[in-house]
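Let me begin by handing over the structure; questions about it come next.
Of the protein chains in this complex, one is absent; all others appear in place.
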């Protein structure tokens, strides 16, 4: 975001392979992260995102490929020599050391002069408001304070790249939101490269310059949050991102018209991906709940639906109805009152839909 | 089981159980009382016998309280009881056991902690094989190793010496100590080791600065296991300690089961209590830690 015009990338991963036992976790993965970029690795558990992060950190032996950080090949370098700092989900603070000792441990291990250690600890604790906590033990801190110390421990290393391994997953919802903002502010003021692993799409959408959505050790889509959200490259990404989830309809294409039983939805305005497509192919249509409106917009496709379930969610209300015999959710203003059994007129804009090949799951 | 030493011993917060009828409760307490009696009786008999005179003992009435309690048998057991022709009591054995105990406990814990720490790194090639071999050793009866070990020790010149018996205790204490520390260290969060590596700490630095300061629970359990285990050992002391270092258990058995002269049951029981005193003290002082030790001794983490 800040320095994207600079040509030299911060972290480059080429043809990365990671196997343990007979199991292949990552196969031929390529990734280039710009200097100062905030990259989020997002995916369900077991998708390989943490494995990738650990490989970048040097905590995992790679089976093949190459990793370089700040232009230096670090594929076989020790973690401490890679110019990285890392923050862990479980905080991983040394329980018998005070906060100050936790912050300075790495510097002491690497023979940094005393005065320099004091300066860096002072600076980090000022940035993270840790001053009153410096003499405490980790057990005497709250979860949020612990994670701030863990961030501080990465900070004092004064390195180019910060790695975050699900740092907020152990916190409750309120603290998570607070620290999320704090991390974002930190990134803006430091301008470091940050690689952030999470399974929480809200964190990904709010923090990232770019999101890499992963599944089965493969990056499915690498793009800015808005693009991942609005133009998911495949059905997996579409289903994984967005809450409440996208509704899917299995039908087929007839030219530029989506056919679902008796229902025919003309896809005028939909930006089809390049390349050939079979005009009669079976496809899946994806509609996000917030892209449907109730008797509002005059343009677009309109249909009548019966309200089956009403789920009030505070600011919004989710209505469940049916389109062509398949369930569909619709997000409406929380202040409007609806009743089950009521028939409403729904409309949506075909330009905002997603269409996927039923066989491959790829966007068409 | 979960991590041996780290798993908290469940605290006594019983669940609401169906309320039983009064008769059931009475039967329950009666059963518990009978059981408690069965378990406490030997300790009671040991104690009262040791406080009686031989005249009183010969009258029978093993359960009776001593008519005029006296500690004479205790002093006799400590400094006069005979093993064969030598009548210097079992105090020698007490001090021998102490001299064996201290270095054996210290060395076996140090070695077990280091080995367990190294084996808790799963990346070490052949670590599993070494661990399996150690465990097999733990379950084997000593008879399988004893004779060649005697020959090896005599060849090196430590057979029948303090160094020899200490080494034997370190050798046979290693499996359980390794198991205990390996399980404990494996139960520590992996992230902690990762963080220390990112911080640039090496194998020994992580051990001394990060892992060892967190090891208190495992060290306490290890100390309890080794102190009671080594103090209670009989067969290894018998074979390896040598005439001058015989541990208390061996001397006790010699005192009680030597066939010379009249059997002095009061002295025998006093000697028996004296021998049991240290492990009993450890047991009563350590409380729930002792239970942890039991669990750690045989259960995987």
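Labels A and B are assigned to the chains in the order they are written; within every chain, residues are numbered from 1.
What we mean here is this: a contact is a pair of C-beta atoms (placed from the backbone, for glycine too) under 8 Å apart; a residue touches a chain by one contact, two chains touch by 3 or more.
We take it that contacts and distances are computed from a predicted model.
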{"item": "Name of the absent chain as recorded in UniProt (options \"Cytochrome (Ubi)quinol oxidase subunit III\", \"Sugar ABC transporter permease\", \"Urease accessory protein UreF\" or \"YwgA family protein\")", "value": "\"Sugar ABC transporter permease\""}
{"item": "Full-complex contact with the absent chain, from B:104, B:178 or B:226", "value": "B:178"}
{"item": "Touch residues of chain B, complete complex, unshown partner", "value": "1, 9-12, 14-18, 20, 28-29, 31-32, 35-36, 38-43, 45-46, 49, 57-58, 60-63, 111, 114-115, 117-119, 121-124, 127-128, 130-149, 151-152, 170-171, 174, 178, 190, 202-204, 228, 231-235, 239, 249, 252-253, 256-257, 265, 268-269, 272, 275-276, 279-280, 282-284, 290-291, 294-295, 297-300"}
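In the analysis below, only the chains that are shown with their structure count from here on.
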{"item": "Gap in Å, rounded to a whole number, between the CA centres of chain B and chain A", "value": "54"}
{"item": "Chain A partner contacts - residues on chain B that touch it in the complex", "value": "123, 189, 191-192, 194-201, 205, 209-210, 213-214"}
{"item": "Residue ranges of chain A in contact with chain B within the complex", "value": "54, 57-59, 61, 78-80, 84-86, 88-97, 105-106, 109-110, 150, 153, 165"}
